[in-house]
Structure formats: C-alpha cells, structure tokens
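One protein chain is absent from this view; the other protein chains keep their places.
Right after this comes chain A.
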Amino acid sequence: MSPGSPTALHGWGRTSPSVASVRTPTGAVEVAEAVRGAGDRGVLARGLGRSYGDPAQNAGGTVLDMTRHRGVRRLDVDAAVVEVEAGTSLDELLRVLLGVGLTLPVQPGTRQVSVGGAVAADVHGKNHHVAGSFGAHVRWLDLLTADGEVQRLRPDGPDPELFWGTVGGMGLTGVVLRAELSVRRVETSSVVVTSERHGDLGEVMDALTRLDHEAEYSVAWFDSISRGRGSGRGVVLSGHDARLEELPEADRGAPYAVPPPRSVAVPLVPPASLVNRLSGRAFNELWFRRAPRHPTTGVEHAFGFFQPLDGVASWNRLYGPRGLAQYQLAVPHDAAAVVPAVVAAVAASGHVSCLNVLKRFGPGTPSPLSFPLPGWTLALDLPVAAGLAGLLDRLDAMVLEAGGRVYLAKDSRTPAHHLAAMYPDLPRFAALRRRVDPEGRFASDLARRLGLLTPTPAREAYP
C-alpha cells in the first residue's frame, strides 16, 4: 500500500476542499492496518468521490481510496445474487451483470459510484417507489470496524443495528469491504420510456402521483427559472425494463448490448461558472422543448435512461472555481405544498438551477440516517454564488417546518443545528457509534461540520 501522501480532496461539487493523507489499500489486511494506525484525525473510506459535498473527505486525517479494492467475487445467476468488493464501480458491475441478463435493482443517476459509496449513502433510483433504496437489496456486508476486525452483517442479524447503521451511515461505522447483493433478471439492457410534457408543476405532480401505481420507473425534470403560469413546467419520464419483444427487430439478436465505456470530458475549469442566468435559461428552455408535445413511448438503452449525464466526464468543472451545491430535499406526502413553494422561491431568487429533478419516494429503510421517506424528493444543482447561502437557509426552513430533510450524500452546507430535527433517529446513530467506535476513529469533514462526531446527541439549538 502507498505510504499515504497529502492530497487535496473535494466532492463532486468542487467546494470546500481539504487535505488528507490518502492511502490506497488493496485488501482487508491493509485496511485494518490503516484503521489501527489512524491518528487523532481519524480515518475514512472513500469511493469514487461522487458525493457532492464533503462526506468523502477527512481533513488532516487518513482517507482510504477504496477503488483498487474491487472486482466481482462470485456471481450466482440462478439465485440472482452477486458478491462484490466495495471499491467496484456500479458501471463495472452492471457490465458484468447485464452480460448474463441481470441488473442492479437500484441505480443512481451516475454509474460512477462504488458499491461502498452506494451502501454508505443508501442511494435511491427512479424506482424508489417500488424497489426502495440500495440497502434494501444488500444480503450481507463485511464491515471492518474501529478495532480492525471484520464482521459479516445481515439485515436480520447478527447485529442488525450495525448493519442498518452502516447503510446510510456515510462511512462512519467502519469500512465496507465486500457485499452480497440481490440482483434482478432482465430480458434486455433497454428500457421502454414514455415521455410527457406538462405545462406547470401541478400537472407534473399529478402525473407522478398517478405513475406510482403504473410505472416501474418514474421521474420528472422541471424548469426552475420560469415564473408565473409556466412555473415548474416539466417533462415526466416513466418506464419499465424492456422485454425482448419490445426491442426493435434488428436489436433482438444482442439484447444485452452495452455501449463501450467512453465519454468526452470537460478539460478545464473555466475562470467563471458557465452556468449563469443566460445559459441556465437556455438550458431549461431547450430541455423542455426537446420533449415532444404529446406523450411518446420509445425504447432507450438503460444507461442513457438512468445515467444521462455519464456521457460527459467532469461536467462539474463547468461550474467554475466556486463549484456547485446540490440541494436535495425529501418531504412527507402531506407536505407536498413545499414542492411548489421551493420552486417559486428558487425562481424568484435569481439563482439558476439547470438540473431539477422531482420524484416520489416510497417507504424508507430501518437505517437511522437513510434519506428517503414516503413523500416527495426534489433536487437542484446550484452554482455557488453570493447570496446562495441565504436562499438555501430559507429552503431549510420550509423543509424543517414540513418535517423533511436534506440528503447527506449531496449536502455541503446544512447548518449542524438542523440535523437532529431532520434525522430524528440521530440519537440512535450516535449511540451506535459510541458502541462500535468509542474512540471516534472514523471521521469525515461532513461529520465534523454536522457535529456527528460529538457523542452527545443532545446539542444546543440556536434560533
């Protein structure tokens, strides 16, 4: 293993970088050695750095780059289970799975995430309303805890508390080394997608509600800039895994084809954000106009449907030197009114978001820190600029009032004193950490910022 060199790390949003000693273990022995030898700033696993903010950073401490700890260990096609090392990317894994007619039950908006990162954030996909989050499909995981020992954990024992605390636990319970996942059979690597355009947010929300019962996959993209009547106009996409006979005749000979792993990259960070009022408006307009006026149904490759952005590597650089902040909220069904209120507040603020995603969540998992809750989730990609802090604080207030929360995997600025209200199971998580990591060996910038390392759950509240 590399001895560890001081390296500046940032999340996908490219905000708040910090320097840690990065080591690249290739096996459990090396991970254990690094964990046992961790200094007072602690240690943390990092996957592919696709969380937006600071959860995969550990300033002044050790960061274990897990991406060389990878590979599919065992694939049981009949039982539809796969055993995989935690540093494996979902891209790599899906290429193996699709080759034999299997797919991942939950896929986030990029395949460039590791299995460990998907567990740690308990990621969700366009089918959350029917399939739940990633953690729901983990049969067991091997966790290396603060004592350097490895435990095999399952949702139903031996230590379900630790299993569920690791799912969604943002790397703070230990290092996930390996996991066994339930996967799903498909007849093709394509999805049948229906796209419908809606003139305002109300219609978009009605369509998504209806699709709860009709569609395996559903998601909406909406315009966050237009105000007044067309406020929140958007495009609703729904779909299901394509069956063989749904493929165009010419493609039926190779139903599991996957495109080669190639993408164009944004080469440089421009001196200023290229995402601004002008380009943002053009983008929002274009995206809306691109969708046909009347509902259409077509067959699309799953990669293009689930991960439309993966074709452009490092697009985050377009946001310039100050980077971008994602704001993803979840609110319960009875607080659906928060959605239009947030959209109106953003449109009125003058801040520009290009990628605005709305979706309905189904029930969450037993994890104390997992993000999804039954209701609505909305995500915005905002360039960091003067005044953004104030806008997001106002959104926080609406989310809190509604009993909602923001997504830690995307967070880069939530004030610490909101956390207990957003995650009511926080005391359980703190107690779990006290039990499995009494000396606080696992640490991250996110945890420092949000006060997750302080063992006392009861924090003072500030107005």
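Simple rule for what comes next: a residue touches a chain if its C-beta (ideal position, glycine included) is under 8 Å from a C-beta of that chain, and two chains touch if they have at least 3 such contacts; residues count from 1.
Please note the rule applied: contacts and distances are computed from a predicted model.
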* Asked: According to its UniProt entry, is the unseen chain "Ferredoxin-like protein", "Decaprenylphospho-beta-D-erythro-pentofuranosid-2-ulose 2-reductase", "ABC transporter permease subunit" or "Transcriptional regulator"?
  -> "Decaprenylphospho-beta-D-erythro-pentofuranosid-2-ulose 2-reductase"
* May I ask which residue of A:G298, A:P321 or A:P438 touches the chain that does not appear here? => A:P321
* Structure fact -> Touch assignment to the omitted chain, from A:A20, A:V82 or A:V115, lands on A:A20
* Asked: For the chain left off this view, which of A:R413, A:R428 or A:R441 is in contact with it?
  -> A:R413
* Structure fact -> Absent-chain interface residues of chain A come out as 6, 8, 13, 15-20, 41, 53-54, 58-61, 321-323, 325, 384, 386, 388-389, 392, 412-413, 415-417, 445-446, 448-449, 460, 462-463
